[in-house]
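The block that comes next holds chain A.
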Amino acid sequence: MASENEIMTDISDDDYSDAFDPDEDMEAEFDDASSISDSGFSPIEPDSHSTGKDPKGKGKAVDSMLTLDNHPGASEKLKEEQKVAVAYVEEMLQLKSEQAAVLLRYFAWKKEKLVETYMDSPESTLAAAGIHENGAQPRLKRVRGFVCEVCYDEMAQETLALSCDHRFCKSCYAQYVTSKVVDEGESRRIQCMGSKCNVIVDEKTVELLVEEEVLERYRSLLNRTYVDDSTSLRWCPAPNCDYALKCHILPRQLDSIIPTVQCSCLHTFCFGCGDADHRPCCCPIVRRWLKKCADDSETSNWISANTKECTKCHSTIEKNGGCNHMTCKSCKWEFCWVCMGPWSEHGTAWYNCSRYEEKGGDAVNQDAQSKSRASLERYLHYYNRFANHEQSIKLEHELATRMEKKMEEMQEHSSLSWIEVQFLAKAVETLTKCRTVLKWTYAMAFYLAKNNHTAIFEDNQADLEQAVEGLSELLEKPLDEEKIAELRQQTTDKTVYVSKRCQILLDDTLRGYEEDRWHWAEAIKM
Partner candidate 1 sequence: MSRSTMNTALKRLMTEYKQLTAAENDESMFTAGPISENDFFKWSCLISGPTDTPFEGGVFEAELTFPRDYPLSPPKMKFNPPLFHPNIYASGDVCISILHAPGDDPNAYESSSERWSPVQSVEKILLSVISMLAEPNIESGANIDACKVFRDNREQYDEIIRSHVRQQLDI
Partner candidate 2 sequence: MDDAVGWLVALGFCFLTFRYFFGSDSSSSSSSSASSNRRTIPQASVDQVASMFPNISEGAIRYALEGSRGNVESVVERALRQGGLPEPPAGFFHDPTPSRPATIPAAAAPPATAAASGSSPSSPPSSLIARLGLQGRTADEVEEPVVEGKGKGKAAPAWETTMEARERSLKERKERMVLEARRKLLEKEKAKAAAKAAAEGGNAVEATEA
């Protein structure tokens, strides 16, 4: 559990250390008023978590991260938690431990609700959860003259009945439980085979019935349900990752908090929806945006095309790198990939390319058709930029491999050591992260109502956009052996600058959520 403790110390800065419940030291509590802002994006600065905090102390920043180690000694931790809860209920309500476990699973491990409901009316609570009061623990038994109602077999073999006394032969029960576990992936809700009987087949009974392999599967399924049922636990969505993370966030808070967490496997994702990091957009906006994109994909399909024509000589150009500064190979014309305008205008006036200018103020006079065209145009403006960054992020995976080659080259041609050429790798990493943030700013901007706050947001966005393109361009340049030192200096500086811009944008946006500064053009509900 060393890794977990490390992370916990990492996040539990002075303000938060008392927020930890001594009994449940696995939880990092969320302060309702706090929002999350941790860049984790500044590879140059060693302590990314401290940079994530607002120096003025306005927006409290915390990344509530907790990893339940599911590997070495692993699901043990989850089991331990369950055991503690079972023991608590067992003692409190004077039940058998199997009964307590079934009850807890029925109540999705909400102890307080369980105890309260049980105190109100023990009988109906037990019945609802599928527990027969005073039922003895099921045993295998041979009964003379017994005919199983499932296979209609009269052979004298072992039989079993749950506390409800519906008796069936062992082989039928075994087949039934095996098919539930193996075919349906069911574990905590396997019921008696009797008609209209909801008594649950508990773990002890399953042990009596099935083969070792099935039992193992049953137990791991049962263990998984603990996380699935819990609102404060979530499996890391990264493929092949077995970690679970804990974070306390209520669904209704998701329109103002973006609970971004990082798993021990280094995957960063949103705890609210399980999707990859989507700051600075909050979950409801993300959901809307993605739905809109899926719905409108037909009209905007052409955008995703990878080729455009040079505006000067009309030769077809394929975008093969992340940078938007394009130079036509045949006529040497320089232009911007996003707006297709000449690049010379972009040096100082980049914002023309990232901010959508609402054309004309006489909206009243516009007829319906041009209105809808305007709304499509507006959508396409944002979608174009969103999709463009997405595409660039994909292409930057290739960039990363190219950079590796470049780094090798550099080590050969200069006196730089392996450590010293890492600046390139860091630059690529920063680029990808900042493009992800930028990408989502366009989704957010699409839904923001036009006002002064939005203008500031778009300024920050334009600044970041410009910084990102600058860095991207620097990385695309062919290597000049003479100027390696200069390139290193430039790249390092730009990388720092880009992370800083990204941090500024994120901090401001997240503080905006906290201060209720963002006004949406349409009603956003969770």
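Regarding selection, all candidates are chains of the complex that A comes from, given by their letters.
Note that a contact is a pair of C-beta atoms (placed from the backbone, for glycine too) under 8 Å apart; a residue touches a chain by one contact, two chains touch by 3 or more; residues count from 1.
Bear in mind the structure is a predicted one, so any value in this text is a computation, not a measurement.
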Original post:
Among 1 or 2, which touches chain A when you look at the whole complex?
Top reply: 1
Original post:
In their shared complex, at which residues does chain A touch candidate 1?
Top reply: 106, 127-128, 130, 149-153, 166, 168, 171-172, 175-176, 179, 189, 191, 193-198
